[in-house]
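We show some of the complex, not the whole, and keep each chain where it was.
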Amino acid sequence: MTAVVSKHLEGLQGKAAILIEALPYIRRLAGKTVVIKVGGEIVDDADRANSLAEDLLLMQRVGIRVILCHGGGPQINRLMEHNNKEAEFVDGLRVTDADTLELTAMALLGVVNRSLVALLNQQDNHSIGLSGVDGGLFRVSAGDPELGFVGKIDEVYPRVVLDLIDQGYIPVIAPLGLDAQSQTYNINADTAAAALAGALGAEKLIVLTNVAGLYESIEDANSFISEIDATKLEALLDSGILRQGIVPKARAVLEAVEAGVSCAHILDGRLRHAVLLEIFTSEGVGTMVTL
Amino acid sequence: MTAVVSKHLEGLQGKAAILIEALPYIRRLAGKTVVIKVGGEIVDDADRANSLAEDLLLMQRVGIRVILCHGGGPQINRLMEHNNKEAEFVDGLRVTDADTLELTAMALLGVVNRSLVALLNQQDNHSIGLSGVDGGLFRVSAGDPELGFVGKIDEVYPRVVLDLIDQGYIPVIAPLGLDAQSQTYNINADTAAAALAGALGAEKLIVLTNVAGLYESIEDANSFISEIDATKLEALLDSGILRQGIVPKARAVLEAVEAGVSCAHILDGRLRHAVLLEIFTSEGVGTMVTL
Amino acid sequence: MTAVVSKHLEGLQGKAAILIEALPYIRRLAGKTVVIKVGGEIVDDADRANSLAEDLLLMQRVGIRVILCHGGGPQINRLMEHNNKEAEFVDGLRVTDADTLELTAMALLGVVNRSLVALLNQQDNHSIGLSGVDGGLFRVSAGDPELGFVGKIDEVYPRVVLDLIDQGYIPVIAPLGLDAQSQTYNINADTAAAALAGALGAEKLIVLTNVAGLYESIEDANSFISEIDATKLEALLDSGILRQGIVPKARAVLEAVEAGVSCAHILDGRLRHAVLLEIFTSEGVGTMVTL
């Protein structure tokens, strides 16, 4: 056998090995529900968006029940700027008056949700965009009055999502909800994803962010946490040493795990195919949180 | 029996008679599909919007498969104004450059669609908002290059709508579509409603507008047309005597009837409960078009 | 706008309002079971019979599971007269020897049941006549020996009724039953309706009679009872002040409510569309009994 052929065969066997490596993960997750949360910035980066879309479609194809939840921070900010409206935050939550709510809904539904659905429907017709307004998915009430139309989720009514997954669709969910008078509210996207994952009894919640995961200490790159349980994460949150931006994400995955999600992950969304690697390989990317 | 009691009983019998009058219509339409098209202006008029919502919910309750299609003219115009963008029309169709498309999608999805869904979900959780982007409902291609991102519907893929109706939802549909590259396009709302009604083999398409219906002659209020067949309507369209604004609606109902919809109606949307009266009573309101 | 048109539009809005008034009732009762009991006299009054048929068909069309139970007093009496057989009663129950039983079965099945089914099948084919003999619906044993073949219901086997409703039929039920030796027995029709309503977990039992409902005092027309609970009705029955004829009906609705029927009504069957008005409007007609 020539060296070239032998090299080629070796390459083939390597390919096969990677496919076969996925088998136990496929077996374990088939029929299970995985909720993925992304920020709005993903639709501004075609490359990342495409790689995420490929990950989700592959997951669906092997029998995983996939739901994509999204935020829309950059898009809302841009729209407010265009409209000369100043963005204001309290504890990381957007103060939402009536105008801001309108702009938020437009950015979430008209830009982010629609773009993600279009991307996923490039080859199949399997994706459907929803918000918590549709099918009464998120029933909310007003939270902190200072925040205006920022809703606290009172009840998740997941039937519409279950119906769509049962029929083979990938639901893409924008974080809006209705109160008892059918008034629309803005919801924090991480919280919405966690609440939905909990209500669906999801196997996994994967929160994509722009850091590698959690660290024991901000200064020490070697203090990266691959795995942590709920009790320790709670202590970490209480200790106040987590980076500001990661706090709501950490709190959301904690809530999800406490609500019955088997494990939750904070992954680096900048890593292409981060979700796929987490789901189908033995490589640990990011931080995993379990009960 | 006192006169008061007798008067009361008479009133009761009147009520009963009206309910019973609905029976043959319910029997005829149960299990059939009815597509209703409204303009965006309805969400600016709470009273009309509520009366429409009640009509749709009652129709659904008696077993009719209801779909609501909507436009969003006023909302798009307002948003363009706010953004200092001039609205431009060619033959009644909005010239849609990339910015206009973005604004259109935001107005349709973030304002009109969401508001209609919220309204219908006030008491139940039965309504779901979609656009032609979801589930690949409308596949389009670019039409007149002068118009930009105004799509011509190439294919309606109604599975997502059928799935949702089968499970008891009322789909609310915004007129957007995707081309083969997953680029979003704006679609004329009357055309979209007609194409969907045709693809679903709907029993009825009801187009709500702000006139009483069609007239043989603009000047003559007595020339109102209660019923007209497709051939005569075509002639009327060719003759050029129809009021400008009504032409696209007339053309849409004509297309629907030619695509197999049993009958199509142009009704006065300003009349409260116009849809209900058309569906459940022997009163003729508006113009009916049949093959 | 001319006064005539305006008057017409007002009339239309009135119609719409009455239809819309029915919506919450339809929503609440869809999928629920309602048992209606009528006496045999209804088949002697074409007008009342037709109005009842319309009520039942409308109820069925909006998704209510409708069952009609009937008696046959006048028809049995007439048949006994023709056959020179004296009718004899003990405590309001017909003494039933073998010949009387035969005549009872003939009157119930050959006249009343068949006529009601024919009436309901005038436009659709949705009604089916049964007695407690069919599908073993009512299993009885001999009650008071003095009464002969008057059965006490030991077991209701509702499968046949459920099967038929599930397939969209309106069962019409005659009050006969079988004992363990397959001997036919006569059953009091009010008791049979109450037992069936209880076994089906019906939402409502409606007993049509020829008075307006229950009164606190026979002499006082102002003592009419719109609503009463089971405890008070029991006291009223014990007090002995109820009109003789109404006692078995009062007892039947009491039993139904105690067996789990949500509410039971005694309505004036002479009022046209009494059932419809009770079911679909806010008007209270008759006496309602709840637990």
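Should a chain be cited, it is by its letter among A, B and C, assigned in written order, with residues numbered from 1 in that chain.
The rule is simple: a contact is a pair of C-beta atoms (placed from the backbone, for glycine too) under 8 Å apart; a residue touches a chain by one contact, two chains touch by 3 or more.
Please read all numbers here as calculations on a predicted model, not as lab measurements.
A.B. asks: With 3 copies in place, how many does the full complex contain?
C.D. replies: 6
In this section, only the chains that are shown with their structure count from here on.
A.B. asks: Which category does the touching pattern between chains fall into here: line, ring, star, complete, or other?
C.D. replies: It is a line, because the chains touch in a row without closing up.
A.B. asks: Just the number, please: Cα centre separation of subunit A and subunit C in whole Å.
C.D. replies: 57
A.B. asks: Report the inter-chain centroid distance for subunit A and subunit B in whole angstrom, where each centroid is the mean of the CA atoms.
C.D. replies: 35
A.B. asks: Taking each chain's centre as its mean C-alpha position, how far apart are subunit B and subunit C in Å?
C.D. replies: 43
A.B. asks: List, in ascending order, every residue of subunit C touching at least 2 other chains.
C.D. replies: Residues: none.
A.B. asks: What part of subunit C is in contact with subunit B in the complex they form?
C.D. replies: For subunit C paired with subunit B, touching residues are 9, 12-13, 15-16, 18-23, 26-27, 30, 51, 54-55, 57-58, 61-63, 123-124, 271-273, 276-277, 280-281, 283, 285.
A.B. asks: For subunit B, which residues are in contact with subunit A within the complex?
C.D. replies: 79, 82-83, 102, 105-111, 113-115, 117-119, 121-122, 124-131, 133-137, 157, 159-160, 163-164, 167, 169, 176, 178, 181-184
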